[in-house]
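With one protein chain withheld, the remaining protein chains of the complex are depicted in position.
Here is subunit A:
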Amino acid sequence: MIFKIDNLRTKCIVGGLIPLLWLSIDIAFDNLGANPIYALHVRLGDWSLRFLCLTLAITPIQTMTNWRGMADYRQLFGMYAFFYATLHVLAYLVIDHALVWHMIGIDIIESPYIWFGVLAYIIVFLLALTSSKWAKKRMGKSWKKLHRFIYLAAIAAVIHYFWQLKGNLAEPLFYAIMVFLLLVFRILVWVKNRQLNKAMAPTARRVLTLAEEQSEIPETIHKQH
């Protein structure tokens, strides 16, 4: 069983590099069309967004299928989203702008669509930085709070995609719908849990009072509650 999971993990790691290999082949054979630099931006951005969506999909899949132990994959796909986002940023800075900083500066200041890209990248960067198990343990509750920002990153990334197009919004619509559905799923789960908590609260209180009366619960548990 363990071997099997490891095997899948290896497949995922290798699989995540296929888009890069594919892109490299297209660059080598000049297959990126008349404006290869723009095509490169779109390809890298697309893959980053795809991995981001995949990362977001893990929890819903887990909830629906009761398949445990997928947290590792969530981290892996998240890292690939970061990896392709980093290549996307580097391509912009080095390949497109050849590190001419004053032009990069003007471009970023004057382009609101890039602001959303920058926001998404900063978030994904911070999440990648704190993605290790060690960081998760050390950060405790704030880790979860920080990592919820992945939704903001996804929304910002989709806006970033939408806003650089002249008028046609059909292409990034797919991602917008994906992110929307994933977000709706999380909200539904959250609402359901809240209702459950509310419904359970009086019962829980009664149990606690009862237990207190019987002095069977030590002080510490009471405090924690």
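Here are a few things to note about the model shown:
The rule is short, and it goes like this: a residue touches a chain if its C-beta (ideal position, glycine included) is under 8 Å from a C-beta of that chain, and two chains touch if they have at least 3 such contacts; residues count from 1.
In the analysis below, contacts and distances are computed from a predicted model.
Between the listed names "Protein-methionine-sulfoxide reductase catalytic subunit MsrP", "Na(+)/H(+) antiporter subunit D", "Thiol reductant ABC exporter, CydD subunit" or "Branched-chain amino acid ABC transporter permease", the UniProt record for the complex's undisplayed chain reads "Protein-methionine-sulfoxide reductase catalytic subunit MsrP".
Within the set A:Leu8, A:Leu21, A:Ala71 or A:Ile106, the residue that contacts the chain not displayed is A:Ile106.
One of A:Asn7, A:Asn35 or A:Thr209 touches the chain omitted from the figure, and that residue is A:Asn35. Among the residues A:Arg68, A:Lys137, A:Lys166 or A:Lys198, only A:Lys166 touches the chain that is left out of the figure. Remark: the residues of subunit A touching the chain excluded from display are 33-38, 94-98, 100, 103, 106-107, 109-114, 163-164, 166-168, 170-171.
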